[in-house]
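Here's the structure, in structure tokens; my notes come after.
Omission of a single protein chain aside, the complex is shown with its protein chains in their original locations.
Chain lettering (A, B and C) follows the sequence in which the chains are written, and residue indices restart at 1 in each chain.
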Amino acid sequence: MNKVKSEKAYCKEMEGTHIWKRGLMIFAVVLLSGCSGNDFRIDNSSSEDSTKAEEVFNNDKRLTSAVTVFHENDVIAGITLTTFSRFKKEKIEKELKKRLEEYYPDKDITVSADSKIRMETDKLIQLDNKKNMGKKIDKLKSLIKEET
Amino acid sequence: MVSIFITAFIVGGLICVVGQLLFDVAKLTPAHTLCILVVAGSVLDGLGLYEPFIDFAGAGATIPITSFGNALTHGAMAEAEKHGLIGVVTGMFEVTSSGISSAILFGFIASLIFKSKGKVK
Amino acid sequence: MVARGLLTFKTTPSIAATGVTAGPLEKKSPFADKFDKVYDDERCGTKTNEHAHAKMMEDACMIALSKVDSVPGDADFLLIGDLVNQMTPSNFAATTVGIPYLGMFSACATSVSSLVMAALLTESGMSTCAIAGASSQHNAVERQFRYPVEYGSQKPATSQWTVTAAGVATVTPYKKGFPSIECATIGCATDLGMTDPLNMGAAMAPAAADTLTRHLTGHGKDVSDYDVIMTGDLGKTGFELYKTLAGNQGFDVSEKFRDAGEEFYGADTAFLSGASGAGCSAAIFFTEVIDKMMAGDYKRVLLIATGALLSPLSFQQGDTIPCIAHAIELTMK
Partner (left out) sequence: MDEKKYAKLEKEVSPKTPLMRNVIFAFLTGGTICLIGQFVSMFYMTFFDFTERTASNPTVATMIFFAMLLTGFGQYKKIAQFGGAGSAVPITGFGNAVISAAIEHKSEGYVLGVGGNMFKLAGSVILFGVFSAFVVALIKTILVKFGVVSW
């Protein structure tokens, strides 16, 4: 009797893990459809021409999305990478920054593949009030510096 | 951004598989296994391989105990970069790990509120 | 005559009563309704596991005495032991009951070694009422020998669960109608190089087989003379090994062999290889076996309690596990 009972409990436990795992997967898929996809956006409130930046991001196959904000003297880009490019995250960030610096030599450029920065740049773009933008960008830059 | 959940699951799971193989095949005690993994994390960071790994797998690389060795080494190396050889020593004492401090704190809280129970299931 | 650990009791002292107490988890045991007292609280209403351990022992002693209409003042000797640091639980129990006390240690074989000692004292005429027994408490023992109770470690299928139980017997000069102690064999410490503290059954099996052989050849008996030959706490793995070893010696292992550790928790697989601990053999020997003897089901039994003589220090230093097994033969005249 006991043996049967414990085996049943055991199966139940197993079932539990599968449901748990599947649930998480579904959640992941929902998230996936929610906030990624080929999503390249630029918000330009400065006088600079942003088409060059657009080109740089659009043509890089390692990126899955990029949100760039041009504001006064700042350029901040939140990007997401394909799964395996994430191994070279730091290298890609540096490389893109360098390329942008070639096009916009007098700008203060920040490129980050951190998902926090990506989330925040997304919020910046949707911001109606552009007044606080400078402050918010400064805050993001300090966040990135904390990384080391 | 989402694939990080999948990589976290897989990479975290695989590190645990390494631990399980050390348990069952190498017949090591849990304490020995964890020490080996911590040293492995530390060495990987010395080679500069652990950080890209965290970028790739997120919590899949920061939650396993290997990240503990990585965090300590990273702190020590950061100090060493600034102050040279002396920095290695001073860095050792400056490095704090949230793992240790939170384990101490929650361990003490748990000892205040819980009692052990010899239940089998 | 050279005895070599073989003892024969001419006056055949009797086991006039037994007292067995057990913890809440032991309600799962198929023998649970035979225990005299089962606690609902694993700490038996005391503050610590060790106090609970002592309390269980005290209660078992009081029950065993009350069954022969006695009080602690009537008893001559208290021969008990356990596994925790310097046997403090037994020491505290002895302080409370106030009977002249000799601490006994043979690890999980203490139930039989103390019974042999009580029989010797009775045989010599120095004792008319001796209490002999052993106890173990899961939490206290686990913490001493392995890990903290709440620590998560994956136990292999060979590992055993230390029982929470105390069992004592009141040994008196021969009394008609009660099981009497006819002969016994003191075991030799045996070490076949086993080092795994999570596979104690395998370490203890050779000691049990050795004592079995010595008892049967030394006393000129055969397996067929007994109704049952019961070992203490070998567990499923150890019991298989012991039967193989005994079979190699030419004994018929097919029917009469039982193991208290294997049977203690029934078929519940959560307990893996079965039960262990000093209280395991004591609780089963002093309920299941004695009850069946009183009921007339068993006429002659051989009890072999096995013990692993290790300490946390010895196995951490990489030493092997020496083991002991003592045998005692009970008859119903």
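Throughout what follows, a contact is a pair of C-beta atoms (placed from the backbone, for glycine too) under 8 Å apart; a residue touches a chain by one contact, two chains touch by 3 or more.
Note that the coordinates shown come from a computational prediction; the quantities given were computed from them, not determined experimentally.
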item	value
Where the missing chain makes contact, among the chains that are shown	A, B, C
Option touching the unshown chain, where C:Gly81, C:Gly133 or C:Pro206 are the choices	C:Pro206
Full-complex contact with the absent chain, from C:Gly45, C:Pro156 or C:Gly177	C:Pro156
Positions on subunit B contacted by the hidden chain, ascending	4-5, 8-25, 30-31, 33-35, 37-39, 41-43, 45-46, 54-55, 57-60, 62-69, 72-73, 75-77, 79-81, 84-85, 87-89, 91-92, 95, 98-104, 106-111, 113-117, 119, 121
Contact footprint on subunit C, counting only the chain that is left out	47-50, 143, 147-158, 192-194, 199, 202, 206, 237, 240-241, 244-245, 248
Where the unshown chain meets subunit A, residue by residue	13, 17, 20-21, 24, 114-117, 119, 139, 143-144, 146-147
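Operating definition for what follows: only the chains that are shown with their structure count from here on.
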item	value
A-B or B-C, whichever has more C-beta pairs in contact	A-B
Inter-chain centre distance, subunit A versus subunit C - centres from mean C-alpha coordinates, in Å	66
Gap in Å, rounded to a whole number, between the CA centres of subunit B and subunit A	26
Averaged-CA centre spacing for the pair subunit C and subunit B, given as whole angstrom	45
Multi-chain contact sites of subunit A, meaning residues that touch two or more partners	none
Junction residues of subunit C - those touching two or more other chains	270
In the complex, subunit B residues that touch subunit A	1-7, 9, 51-53, 55-56, 78, 121
Of all residues in subunit C, those that touch subunit B in their complex	23, 25, 42, 138-139, 142, 148-150, 153-154, 161, 164, 270-271
Touching residues (chain side subunit B, partner subunit C) in the complex	23, 30, 114, 116-121
